[in-house]
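Pasting in a structure now, in structure tokens, and then I'll have a few things to ask.
A single protein chain has been removed from this complex, and every other one stays in its place.
After this line comes chain A, so read on.
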């Protein structure tokens, strides 16, 4: 129930998986050469890594460098758009928060329990 990377072996495009490893807040995350940092994080099942001013979680939105939702710190470089930066083996990635302090717990995420009950159906 998460984003994932297609395995090269079953992809008709026929490409090569050259593994790389980055760390995100100290934890190792595996990807393949050529992926963006956002791609590595998504494929590892991480949908969100940045916090908005209220503490609400954010990840990729526009995917092409326009929205700045996916900003991370790479090494000593702050505010790098993860969707635009290719991951390099050994990259040390730190997540960012626009809130008052890093790592503060999120507010009640918006969009939750705000509407009334609506009928659930498979037929959209």
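To be clear about the criterion, a contact is a pair of C-beta atoms (placed from the backbone, for glycine too) under 8 Å apart; a residue touches a chain by one contact, two chains touch by 3 or more; residues count from 1.
The rule we apply is simple: contacts and distances are computed from a predicted model.
One chain of the assembly is not displayed; among "Permease prefix domain 1-containing protein", "Cytochrome c oxidase subunit 1", "Roadblock/LC7 domain-containing protein" or "FAD/NAD(P)-binding oxidoreductase", its UniProt protein name is "FAD/NAD(P)-binding oxidoreductase". Although one chain is hidden here, its contacts on chain A can still be listed: residues 1-6, 8, 11-16, 18, 32-36, 38-39, 42-43, 47-48, 52-54, 56-69, 71, 76-77, 79-81, 83-86, 98, 106, 109-115, 118-124.
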